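One protein chain is absent from this view; the other protein chains keep their places.
Going by the order they are written in, the chains are A and B; count residues from 1 in each one.
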Amino acid sequence: MVALARLALDEDELLRMARELDAVLGYVASLSRVDTRDVPPTAHVVPLATPLRDDVPSAPLDPDLALASAPEREGSSFVVPKVIEAEEEG
Amino acid sequence: MAAPLGTLRECREALAAGATSSSALVEQSLARAEACAHLRAFVRLRADAARAEARESDRRRARGEVRSPLDGIPIAVKDILVRAGEETTCASKILEGFVSPYTSTVMERLEAAGAISIGATNMDEFAMGSSTEHSVYGPSRNPWDLARTPGGSSGGSAAAVAAGIVPAAIGTDTGGSIRQPASFCGVVGLKPTYGRVSRYGLVAFASSLDQIGCFARSAEDVAVVQDVIAGHDPRDSTSIPEPAPRCSNALDGDVAGLVIGLPREYYEPAGIEPGVLAAVREATAALERAGAKLREVSLPHSEHAVATYYLIATAEASSNLARYDGVRYGHRAQGAHSLSEMYRKTRSEGFGPEVKRRIVLGTYVLSAGYYDAYYRKAQQVRTLIRRDFEAAFRGCDLIATPTMPETAFRIGERTEDPLRMYLSDVYTVSANLAGLPGVSLPCGFASGLPVGLQLLASPLDEARLLRAADAYQRLAAHHLARPPERG
Partner (left out) sequence: MSAPPHPDYEVVIGLEVHAQLRTRSKLFSPAPVTYGLPPNHAVHPICLALPGVLPVLNGGAVELAIRVALASHCEIQSRSVFARKNYFYPDLPKGYQISQYEEPIATGGWLDVRVDGNGARRRVRLTRIHMEEDAGKSIHDAAIAGGATHVDLNRAGVPLLEIVSEPDLRSPVEAAAYLRALRSLLRYVDASDADLERGNFRCDANISLRRHGESRLGTRTELKNLNSFRFVEAALEAEIRRQARILDDGGRVVQATLHFDPQSGRTRVLRLKENADDYRYFPDPDLVPLVLSDAQIERVRSTLPELADARCERFVLEHGLAEEDARLLCESRALADFYEAARTRHGDADVAKWIRRDVLHALAEHGLEIEASRLAPEALADLVDAVRSGRVTAQSARALVPELVLSGGDPLRLVRERGLEAVSDTSALEAAVDAVLREHASHVERLRAGEVKVRNFLIGQVMKRTGGKADPAALRRVLAQRLGEGAS
């Protein structure tokens, strides 16, 4: 689960996290007792008609502004460490 | 020693009468902020910009162009709303140095109204917390007792108003993060109906629960700010299309015939500090004396609210925070040799323990095999909680409860016990789950610490909510009390 969230915890942190989460999960397990047959899950609290945007393009952001906070850039591209093929979508 | 600022009404009237200027108010505000630095209400001040805007406001006023009741008034904004050209960090290391190229809708509206932000206020990282202790800048302190928290996650904004640094401040509320600090700090805090205020430019924690609201000394003041920030925004797909009713017009002080429901599940003596219960009961009694009718109601699924909230909020948060990966902005870990190492190191270095906890929990809640048992189930129970309120509101106009079962706790007391921290949200989370508007009003003291009365209304009914709150504040003056001055 930690890996799926792209986090890395050391041994101590992992143990503590596991304990804390166990407590929380034990608590939320109480929900299983609630009778929810035929109850629809809430999609949205305030029902709305679907807002649609007209297909009109706006001026794009100045690339320098888009990249202004980039930790690493080259030209107008963002740069990241190389992706190893086995990692694709992993 | 810089004196505390008056209420928003007092400031407005002084400006209108020419007894003071925006520049003078802003100077006083900045001086007060400096004097109260020990509260750590602010993480960043924008003194030069504020002074320039104050001069501009004074020039406008001299020309007879006053944009709104907020024109020229110093305010504070939680460090979670973006503004072009200025840093926003959400009190997190992962957004250190992040300067947004665009401005949030709420900031645009405040700017257009002439309000002047003197700086960004402290918060729990990414709004995840109830004490403003989970901040990369360190904890904020409660002006009523410096050893105690101001509540969270909008603790900085609440403290700034309570200490008289600014007459009004903007916060956000996902599970009680405006109402709880309001209660702990003895100020008024409003969470509007979900969708009433645009979330465009609000750094997201839990999308279906987050709402932007405000703090001030009185319900009347809150109404003025709410009128400025509320309203439809086409850039937010969850924004309510109907125009927002003006709340400041509705304050006539009349509660005759108002039916107020008291949910029995919120008044179990075993779960509430006795001083808190006494203060809240006195408040509802005062309303009854003024002509309101009190009626017991029931919200049967209340006991499941916290669990439901934490399942939904963490799930949405785990997804909303996936974008903080060090690729396009914010913190990036040094020395990573591969992309996956970069992701892991960046996020592990950048997020605090509470945020990590919630991300991991949220990831789990959505994962294959658990989605139905956790996330889907929680959304179903959420429907039941909404229905509880719909049923209750068929028999009453407003619901009144204690905002919190307790007064402000000590800094450091709960950081090792996250579950205990989560459970204290028991009275506030339901309003977020059901999308209802809710306000917390100071209604007295217990052991010298402020107690909050919470009023809840049906969706879209902020005006009625604030009218009742304002009426109460004509009967009792707890909101005018100020914390003791420190030398």
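Just so we're on the same page, a residue touches a chain if its C-beta (ideal position, glycine included) is under 8 Å from a C-beta of that chain, and two chains touch if they have at least 3 such contacts.
Predicted model, so just to flag it, every value in this text is computed and none were measured.
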item	value
Sole contact to the chain not displayed, among B:Ser104, B:Thr308 or B:Thr407	B:Ser104
Absent-chain contact - pick from B:Met128, B:Val166, B:Leu202 or B:Ala446	B:Leu202
Residues in chain A touching the chain absent from view	4, 6, 43-44, 47-58, 60-61, 63, 66-67, 74-83, 85-86, 88-90
Those residues of chain B which, in the complete complex, touch the missing chain	81-82, 88, 90, 95, 98, 100-102, 104, 199-204, 206-208, 234-238, 315-316, 319, 321-323, 325, 327-329, 339, 343, 363, 366-368, 371, 375
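In this text, only the chains that are shown with their structure count from here on.
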item	value
Between chain A and chain B, centroid-to-centroid distance (C-alpha), Å	23
Chain A - residues contacting chain B, complex	1-2, 4-9, 13, 17, 20-21, 23-25, 27-28, 30-32, 34, 36, 39-42, 44-46, 48-49, 51, 53, 61, 65-66, 68-72, 78, 80-84, 87, 90
Touch list for chain B against partner chain A, complex	97-99, 101, 193-195, 208, 234, 237-241, 301, 303-304, 306-308, 310-311, 318, 322, 325-332, 336-345, 347-348, 351, 353, 356-357, 359-361, 363-364, 367, 373-374, 376-384, 386, 418-419, 422, 433-435, 459
